[in-house]
Structures are given as structure tokens and as C-alpha cells.
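Can you read through this structure? Questions will come right after.
The complex appears here without one of its protein chains, the remainder shown in place.
Then we have chain A:
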Amino acid sequence: MSKYTEDDLREELKTKEYEYGFYTDIQSETFPVGLNEDIVRAISKKKEEPEWMTEWRLESFKIWKEMVEPEWANVHYQKPDFQAISYYSAPNSKPKYDSLDEVDPELLATFDKLGISLDEQKKLAGVAMDVVVDSVSVATTFKKTLAEKGIIFMSISEAIKEHPELVKKYIGTVVPQKDNFYAALNSAVFSDGSFCYIPKGVRCPMELSTYFRINQAGTGQFERTLVIADEGSYVSYLEGCTAPMRDENQLHAAVVELIALDDAEIKYSTVQNWYPGNAEGKGGVYNFVTKRGLCEKNAKISWTQVETGSAVTWKYPSCVLKGDNSVGEFYSIAVTNNYQQADTGTKMIHLGNNTKSTIISKGISAGKSQNSYRGLVQVSSRAENARNFSQCDSLLMGNECGAHTFPYIEAKNKSAKIEHEATTSKIGEDQIFYCNQRGIDTEKAIALIVNGFSKEVLNKLPMEFAVEAQKLLEISLEGSVG
């Protein structure tokens, strides 16, 4: 008779290796390591940017130089040496392709390994993709359909050239250059990213989807995403990430800005599966992301994230509820295993009247990992009748991991109604045995329990993403089969 104890559970969790660990050998052009004004200029020049963009980058760089890396998060790591990183790397096989046949077959093989081949994705009804491999967009599909509706969906580099008025008007308005250390760095050196504009009253007919990859040894990736939903429009945006296995730490400092104008709605969903480091805590991606959305009158922004990867995560997708009656939502599942550390949560800034926010956070910790929820609900003195509901649940596996909750509430208006609920639970041997007795093996039992725990958030994801997310949860937490 096989025994199943806490020790076995821990052992099993330890043995799961990163499934998507491989490195694609695509010829790249990479800048020398280090960061100074010349490098910033060179990036801008390489990308054939207009003068105003170069200046904006230089200004950001000046701000960044004066800033220090924040230390308040509940994470501990060897700080990256910012002068030892190469700030630009682009696949060589340019120019852009009209069809998949022209894309580097190695790259296509990479997608095949990930199970997200473009072919497959194309068949998936209603999904258009802007694929980002190592900072430069190499393939865009469904562009025509979108163009008919006046929707702009392209890499941010293209947008800077083709729609400078839009980029100039909105970039840095939600996440200013000086917002924080990593945002300033990103503003100076961002390599590429996505740009999306939905015109007035248009409902985007498909889920917009971007896959990010980090693919070149030692190159930090600095994505910049800008989504603008004009008055009365709607868009659902999916962002999914995987990265190859690497030994040295890789830095990732992205900035995502969402702008929802009056009566607009943006749904932004993320599945993040970057390399978390090995079982001993060696390697893995540092993920320092600034994501923020601005809601004008009656607008709504929903952040949904499933975070299973990265060695260190520092990420707080937030909503600035500026307009009256605007709504902000944050649904999060964060999984940490082995030596992973996550400090993630949200900020809901209530500025307008009758603004409403909902926060549902599910943290799952296993191994020796540390998983923190950090959230701020702020109600300004002028915001009448603001409402917030927060729920933070933690699920622990084993005895060596940690779950922490840091909820901050600042209410300066007496009419505010703020609710906060928190629970902590543990997967028990009794639950496992109960499942075993019904014919469900331990691995499946853990998946079942974890999926049940995460259900409220999984339900918020678009269908095809939810399936992928469930798979990821299982991969991240279960022992390898057979």
C-alpha cells in the first residue's frame, strides 16, 4: 500500500521540472551590455523613432539614474547589475512577414513546443495575435478584420511611427516616467510591446492576444503596452507568457497602461509562466511590472491574472477610478513553488463619485516559497459613495512555505464602504484521502482542490485562456507523471 504524507507531497512538488525549458537558436542582433545615454539614443535610432520619442526616453533615463531600487516588497533577491545587461536584442530575420511561410522555421518550432503554434491559434476562432519574441514583433494576424472596424492593433514601435499623435497623447499619462524605479527604466529603454486603439463605440469582435517571450541569454526585456479604449468601446485583451530555461537571472520590467475613456470597458487578462528557477532556487526571471489603468466616467477596467512563473514577482495591476461611476476589478491567482517569491496585489484609487472596486486574490504557496498579497484601497476626500469589496484567500501546501497579506486602506471620505475578507487554508491529508477513496489519484486530487480554490478567478478568464490557465496550475504544482 502506498503511503502519502506531507513529506511525499513536498517531494513530489520538488520534482516538477519546468516544462517549457529550451532555448531557440535564432540569429539575433544584440547591443553591448551596459546602460548610458548613448545606448538609449541607439535604441531609439535603431527603431527609427521620431525626435520627441528619443527625448522622452532620455528624460526617463535621467529620472531613473536618480532613483533607487525599491526594497519595501516582501521579496529577497540579488539585485540585478543594470550595467551588465544588454538592452536591445532583435531577431535578425527581418523584415516582417506577410505569411507564416516566411517566418523562421526555428521560431515556429518554438511555438510548437509551447503548444501555441500560430496555425493552431489561427484556427481558434476569433483570436488575433501579435507575437512578440525578444522584443520585436514578428507576426501579426487578423489585422484586416480589425482595420475594417478602425481598430489599431500593432507593435508599439509601429504605432510610434504610424500613429504618433495617439502615442504622444497617452504614453506616460497613467504610469508617469517617474512613477517608480522600474517604470522609469522601462520608459528609457523599452524595446517593443503592443499598442491597441479601439475607436468610439466599437466593440472589438475578437479577443486580442499577445504572446511574450524572452529568448536571448542575458537580455532584459522591457515591454511597453498601451491600450486605449475610446468612448463607449469594449476590448478584451489577453497576454500570455512563457520563457525558455536559463541559468542566469533574467530581468523583466514591463509597463502596461490602459486608458478607458467615458463608458468604455477594458478586460485585460494575463497568464504568466516565465521560468521560475530550478528546485534549488537557482535562476528564474525577475518580473518587476507596472500595470495601471485609468477609468473615466462610467468606464470599467478588469484585470485578471494567473501568475505561476518567475523567481521574483513584483506586480500590482491597479485602477485609477477617476470618473464618476467607474468600476475597477482585480482577479488574481498567484502560485509559488520551490523558492519562488511573489509580492503581488492591486491598488484601487477612488477619485470619482459612486466608484466601485472588487478585489479577489487567491494565493497558492508550496515548497519553500513566499507568497504575499499587497493591496491598497484609497478613497479620496472628494469621492462620495465609494465602495470596495476585497477577498484574499491563501492556500498552503506543506509546512515550509509562507502566505502573507498586506491590505492597506486609506479612506478620506466618510461615505466610503470598504469590506475586506481573508482566509488561509491548507490542503489536508484528509482531503487527499477522501479523493483517493473515490478513485482520484493524489495528483488529480491536488489539481481538483486547487482549481476549486481558484474557481472564482478562473471563471473570469476568457474560455480558451481558462483551459490553458488550469493546465498551468497543474504543471506548476504537481509531481511529474510516470
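Note that in this section contacts are C-beta pairs under 8 Å (C-beta built on N, C-alpha and C of every residue); 3 or more make two chains touch, one makes a residue touch a chain; residues count from 1.
Note that contacts and distances are computed from a predicted model.
Asks: Assign the chain not included in the display its UniProt protein name, restricting the answer to "Fe-S cluster assembly ATPase SufC", "Paraquat-inducible protein A", "ATP-binding cassette domain-containing protein" or "ABC transporter permease".
Replies: Missing chain, UniProt protein name: "Fe-S cluster assembly ATPase SufC".
Asks: Pick out which of A:Ala73, A:Leu146, A:Ala416 or A:Ile449 touches the chain that's been left out of the picture.
Replies: From the options A:Ala73, A:Leu146, A:Ala416 or A:Ile449, the contact with the absent chain belongs to A:Ile449.
Asks: In the full complex, which residues of chain A touch the absent chain?
Replies: 1-5, 425, 428-431, 433-442, 444, 448-449, 451-456
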